[in-house]
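All protein chains but one are shown at their positions in the complex.
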Amino acid sequence: MFEKFKEWFTDRHDYAQAWKKRTGGKVLGYFCTYIPEELLIAADILPVRILGSHQAQDVTEPHIFGMFCPFCRDCLAQGLKGRYDYLNGIMIAQSCLHIRQTYNSWIKHIPQEFSYYLYMPHGVQTPHAYPYLRGELEVFKQALEKWIGRSISDKDIDRGIEVVNKNRQLMKKVYEYRKQENPPLTGLEAMYMVVSSQMVDKEEHNQALEEVLKELPNRKLERNTGTRLMILGSEDDDTEFVKMVETLDSTLVVDDHCTGTRYFWNEVEIQDDRLLAIAARYIDRPPCPSKDWPDRKRFPHILQLAKDYNVQGALVIQQKFCDPHELDMPALRQMLEENGIPTYFLEFDVTVPIGQFKTRVEAFLETFALPDLF
Amino acid sequence: MITIGIDFGAKNVKVVILNDDKIVARGSALTGFDLKIATKAASEMALKAAELKIEDIVHITETGIGQGSVDFAADSVSEVGANAKAGVKLLATARTIIDVGAEEARAVKCDETGSMEDFVVNERCAAGAGAFVEAMSRALEVELGQMGPMSLKATDAVPMNAQCTVFAESEVVSLIHNQTPKANIARAIHDAIAERVVSMVRRLGITEAVLLIGGLAYDVGFVDSMKRGLGVEVHVPEFPEYVSAYGAALVAQERVKK
Amino acid sequence: MTEMKYQTKPLDIWNEGKTLRQQYYENYAKAHERGGIRWAGGAWAYSAVPSGLGDDVWSLTGEPYGASVAFNKEFAARCQEAIEAKGFARDLCAYLRNYLGSVVLDEYVFGGEFPKPDFMWTTHICCSHAKWYQIASDLEGGVPFFCIDVSTGLTEDFNERRREYVVNQLLDGIDWLEKTTGRDYDDEKLIQAVYNECEATSLWAEICVLNKTIPAPLDEKTMYSLYVFGTLMKHRPEVVAFYRKLRDEVQDRVDNKIAAVGNEQRRVITDTQPPWGFLEVFRYLEKHGVVSVGSLYTFSLIGAWEVKKDGTWGPKTTPQRQGIDIKTRKQALEILADWTHARPEWQHFYSAHEKSDLMLRIVREWKVDGVMLHYNRGCEGLTLNIAENRLAFKEAGIPVLPFEGNMGDEREFDLERTKKAVDSFLELLGVK
Partner (left out) sequence: MKMSKEEFWRWPEYRHTVEGIDPTKGKVISGGVDIGSVSSKTVIMVDGEVFAQSVMRTGSSSPDSAERTMNWALENTGLTLKDVNYVVGTGYGRVNIPFAQKAITEIACHGRGANFMWGPTVRTVLDMGGQDCKAIRVDEKGKVQNFLMNDKCAAGTGRGMEVFADLLSVPIQEVGDRSLAVKEEPQSVSSTCVVFAKSEAVGLLRSGWSKDEVLAAYCQAMAHRVVDLLNRVGVEKEFVITGGIAKNIGIVKRVEKELGIQALKPDQWRGDPRFDPMLAGAAGAALFAKVLYERSQG
């Protein structure tokens, strides 16, 4: 039932090139999920999130200092190895320093027809962020129009908003099923679903979601749900790790990843000023920690997720050297543990040593699930 | 004119005696206990082989020593400086000389006269290249000399984390426990080091011809991994671990002529 | 080593600088005893703005405090272990760990307990900035904390709308300051602070320009202890006076050919904050007649620059010299925002080649032979794009030596390894 998503996830490059041939449209690679997808769809562009390949590589050291996160180096390696040569353009919505460096090296060494650095504000808790981002989206829209050689009408934008909002609603409905005592889908399948949405045509993705929602009610998995876990932290599209965790008599029932709920949790609320509506959606969405100040808005949101999906424990992962998440980590773990949710911390690299991590996760599960042998 | 070059490696002290442009003797001793003893042992070994006495030596230059004690020799030269000088002597077309020892790895770019144009040293996360192979040979219960030949018999390339030797070690342990064939593990180990060394050389830029020196150049598996990683032919001179000492001896001659 | 070519003389103003710095840290610690108030924030905070609350308002800027902790190796190790025991990662900003460790230990590096600020006032441009004071606020029992988002891009992009975003936050900030401290805000004091800040930062650039001369009147390791006042209180009159006096003394050294390094034969520049242990490497370089004449970091972390009519880099013309008479609060904030967002040291947050071009300009105009890039594990903000900067120097044929270290956590600086790399670099410069 989720094979389609897995296929899109695995053959992302083939899909994008086939889409180009089929539609004659432009494909735009992007970093970080604060980019306004609504406008790109309005311009008939296929937005494709650039992710790593989880393979050791030796091409990025001349460009990025080794102590920057493995994710930003892995992403740059894909560009330098020519795996994204089919992209017509590339953009970034400003968030953390590390991925910004990947964008800087990319535009310097891999020629692009179109490149754009969107000054997404960090001050998402000041009211002045709304008019500011609205202004930035206006400038971005003009740059898009110049690139595609036509204007983007309000009707186009409404269609863009409608398609992306629908995708968000449908994915949220699928996530609802994960609240059940024995969820009819695994954490791995959910990851394939959400991440594939970041790299394929949203209308096709919506159709696939509709079909899944038809079959989910009567789907029964021949596996023991076991311990209900939540997974939080930095960018994480490591399906190998998630697969391993769910072989240890446990299930990942919910997450707070930008490859998960943070990507689709809130919708654009329709209003006349379309750009302001889009700006508000990205300012009010569950924030990346680099923007979560002066107050920590993430924590009550995460606690609510943990309660709604009645989570028993939390795996808190982080890309090595990832400052935004490292800075939130102590307070986040304390908050969860004070609310009765034990946590275990893991540091990710470009490849994850499954042997060692299996021991750590298994031992974590033993602390509250081991039969009484004492 | 007879000069001596001394190279203080992490594991071994190497000595080369040069008569004009002919290497007359080589000597080596475990750095182990004490630098003075090790240097004396290595020099005596070389002098005996060349049937010479210390008095016959016109000038001694060392390399590999920090700015600390320079009391064995008249002066010192950096390893990359020595490698550049020796590299072009061993292979006239050599323009990139890569030196991988027990602890450190470095590379130098030079012109046809052997003068240095640029150099790189391994990043901290990539330290311990040579020692890593030895530690892993114990884990695989394979004799160190066999690690290279075995890795050439690999049937599959197992990718391994390239950023840190310690973590690569723990991944090897996982491969052992998943019964991955030894040949494939041996290759994964060599590829892991080669990736880090190639990563460093890319900072320098790869200008042919490439010469690989240092203790690990004996390991045919590592040389093969380096060829695949760099994508160019990799030349290995005779006695690769003596090249820095040979370079120091050459520099000693230049300094006397000046 | 190499023979002396120029006359050298220590700086007369040196001790005056030391006392000025001691006073700064004492003023903060004793603020309450003297009936004043105190705030903590980043060195890049709009430090001129809290001055409107009165003349008895003292600050403690985090990064220079982190550097002072790092200088005391034993105390720094205790701070780092204290904050790491609370679960904070070892690869976080070293200044942040030193500061927060000092708070957790409740020990002020200059003696006594850690003086708790009345409020926190900072800006956010690097990932650690806002979170630093969000965490400090928790650790110190909930100190009120206000932070302004200044991540608005390159100077050339700082248009009307982006400036309004910053100025609106500053205006909200002033209302917040009044509410938090219960004091009325005096726009006159703000205006005077803006004039001071513009003059002080322009003066520092003027001093750096004097280092274009051969021989260089100042060496970079001395400049570290001089530019620091710009990171403490660039809005204070004492700093303006100090920099005026320093400018005159350096001008005098130039006129009388007094060199920082008597045997100067090669000139280099560096980049990012140095590990304290690196001062020994500077001395080693000087033995070989190699002097560091500065860096984009020492020049423009606080210096204000503009391209002059003749196309070279010089001090930014102050509002005073442009004959601007600041009347209102909003006008003062707009001028301060334009002045602050023109800082060269902020460009690399958005573009790799902007910084490379700035550094190549310094190599040209300061007649530099080689560059030493500190791949600083303690500060990801300033090492952003550093590898691309290195490539730019290689393409321009300029010898460049990257070396690894950490400006605030000496456990990560291997002096022996660095000295060996420096030896090879000196061979490359044809000095050894």
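Residue numbering begins at 1 within each chain, and the chains themselves are lettered A, B and C in the order written.
The rule is short, and it goes like this: a contact is a pair of C-beta atoms (placed from the backbone, for glycine too) under 8 Å apart; a residue touches a chain by one contact, two chains touch by 3 or more.
Please read all numbers here as calculations on a predicted model, not as lab measurements.
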item	value
Displayed partners of the chain not shown (whole complex)	A, B, C
Given B:35, B:74 or B:206, the one touching the chain that is not displayed	B:35
Which of C:85, C:307 or C:324 contacts the chain that the document leaves out	C:85
Candidates A:38, A:74 or A:349 - the one touching the absent chain	A:349
Residues from subunit C at the interface with the omitted partner, ascending	77, 81, 84-85, 87, 90, 411-414, 416-417, 420
Missing-chain contacts mapped onto subunit A	320, 342, 345, 347, 349, 355-356, 359-360, 362-364, 366-367, 370, 373-374
Absent-chain interface as seen on subunit B, which is shown	8, 10-11, 28, 30-35, 64-69, 102-104, 124-125, 127-128, 131, 134-135, 138-142, 164-167, 169-170, 173-174, 176-177, 179, 182
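Simple rule for what comes next: only the chains that are shown with their structure count from here on.
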item	value
Touch-based graph of the chains, sorted into line, ring, star, complete or other	complete
Pair sharing more residue contacts (C-beta pairs) when B-C is set against A-B	A-B
Closest chain to the centre of mass proxy, which here is the mean CA position	C
Whole-Å gap between the CA centroids of subunit A and subunit C	36
Whole-Å gap separating subunit B and subunit C, where each centre is the average of the chain's CA atoms	42
Whole-Å gap separating subunit A and subunit B, where each centre is the average of the chain's CA atoms	45
Sequence positions of subunit C contacting 2 or more other chains	387, 390
Junction residues of subunit A, two or more chains touched	61-62, 67
Subunit B - residues contacting subunit C, complex	66-67, 76-81, 116-119, 121, 123-124, 203, 205
Subunit A to subunit C touching residues, read off their complex	61-65, 67-68, 94, 96-98, 100-101, 104-105, 108, 117, 119, 121-123, 126, 128-129, 131-132, 135, 289-290, 293-294, 296, 320-321, 323-324, 326-331, 333
Complex contact set, residues of subunit C against subunit A	86-89, 91-93, 124, 126-128, 130-132, 134-135, 137-138, 145-149, 151-153, 157, 161-162, 164-165, 168-169, 172, 349-353, 375, 377, 380-381, 383-388, 390-391
